[in-house]
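One structure, as structure tokens, below. Some questions next.
With one protein chain held back, the other chains of the complex are shown just where they sit.
Our next item is chain A:
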Amino acid sequence: MNRPTYGDAYDSGRHEAETPAARRHGLDPGTLGPNEEMVLRFLYYSLPEPPVSAVASPSWASDEGGGGVGVDRISVLPDDLLLNIISRLPARDGAHTTALSSRWRRLWRSAPIVLIDTHLLQGGAAAEGRRPPRDGSVSRAVTSAVSAALEAHQGPFPFVSLTCSFLQQADHDVIGRWVHLLATKGVDELVLVNRPWLVHWLFLPVELFVSCSSLRRLCLGTWLFPDTRHLPRGATTFLKLRDLVLGCSIIFVDFFDFVLAASPELEILTHVGSATASARLASRSLRCAQFCISAVDDVRKINLLRCVLVRIRIGHAPQLRVLGYLEPGVQTLRIGNTTIEVGTKPSPATTVPSVQVLALAVPFHIAIRVNITPSFLRCFPNVETLHVESKRFLETTGDINDNPNFWNETGRIECIQSHLRTMIFHGFGGEDCEFAFLMFIAENARVLETMVILFEDGLREAVGATALCSAKWTSGESKARFVASRLSGIGIAWSLKAAADFSFDDPFLCL
């Protein structure tokens, strides 16, 4: 039997998400707790791929014949070709070309160069991007080399990635100088991640937010952000900034106001594992906002939202198409000025008709959480694709949901009755309370085309599934397909990069 495509996408994504990301940060295992480990792994996984690799090409036909060619033809190539070649070299190899001959002496300084600090490591560590596991002579040598390279080169820098240094409060001048040089010489894409975790209480220099106007992409990790309340308002510093990643940082209230106002072209905002009291997203350009493993509330005025938040307020978002994961009962949802509660009657003031893809995480065994779920669903009357993550292993206090007729008694839910075409149930555990929800969908979703139920591999026997297949499907014959998944039951899997790729319609399937 052919496996459904949903299951395939799910499983292959899982494999890819886990293998290369494992320990990419390279820190000493002893330095991090399990949560920090998880968040950092996630952050490093979401950093952009460098455009230049330190992997050399060992093979060359003439090397085999003893190496060396007679006539120097490379040095007579025109400047722009040589500059082009140099700009594809790792920084150190590039700087080495200054020592070749007088013809090469001045070229490197004016070639646009890619500066990646892992390339400044010794031998194999550079090619593999193995970052130093702890603060010490290796990381200090890299920090000094970065400083010297930034001083020596005239810029601009198309891509700079600095992720090896362990900067502490005493290094305030170092980061200050880096930012100053980058701001004055010009940088297009900048990745700036301090190590190991937020222990050094080092503030990012304000200059980054007021002078780095050439940036198109910016990734910042494990920093203490400056208090932007004192910065001048109304300045559009980041005229070209399209993609902003913030991770594992302390970010002040009002920062989002500031940075969104300063970035008129910003399309993708990603926020990983940072504590933030409030993120008010008011932007005309933003197309995708992702908040992962974060504590944030208050979100308004954007076109597309993909998130894990605590309190959400949707103000004015007429083009919000994708939303999730919402956790009814954990998160408070406000639409306009109405807080959604059990029994909130749907009205134009409490609905977001633009949302077509919705994802919910629900512990079906906890009464208080299930009870409010219909109210959440009623806020999004036009949902065509619904993802539901069953949170079976959630430890929580609260009464057990023991009403088998809960869903039948809940009344009409517009999106399920009239619009739902695709239902994907993640983490199915074969429990009665989960069945009750799926039966409700089967018996009420009139235009349903597909119901995919992903279950944990080990539960194949327990799932059985016969009851659902013999249900009275209002859409005709049974639409249920059961798919075993290694992922089920261990929480929500997510790929920041795939989710921010606008060529995919449904980010909850792009792992």
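Heads up, the rule we're going with is that a contact is a pair of C-beta atoms (placed from the backbone, for glycine too) under 8 Å apart; a residue touches a chain by one contact, two chains touch by 3 or more; residues count from 1.
The rule we apply is simple: contacts and distances are computed from a predicted model.
Colleague: Assuming one chain is omitted from the figure, identify its UniProt name from "Exosome complex component RRP45", "Trafficking protein particle complex subunit", "SKP1-like protein" or "Glutamyl-tRNA(Gln) amidotransferase subunit B, mitochondrial".
Modeller: UniProt protein name of the non-displayed chain: "SKP1-like protein".
Colleague: Would you mind spotting which of A:L81, A:V342 or A:A467 touches the chain that isn't drawn?
Modeller: With A:L81, A:V342 or A:A467 as choices, the missing chain is touched by A:L81.
Colleague: Just one of A:E37, A:D93 or A:E443 touches the chain that is missing; which is it?
Modeller: A:D93
Colleague: What is the set of chain A residues that contact the non-displayed chain in the whole complex?
Modeller: Residues of chain A in contact with the hidden chain: 54-57, 59-63, 67-75, 77-78, 81, 84-86, 88-93, 95-105, 120-123, 127, 141-142, 144-145, 147-149, 152.
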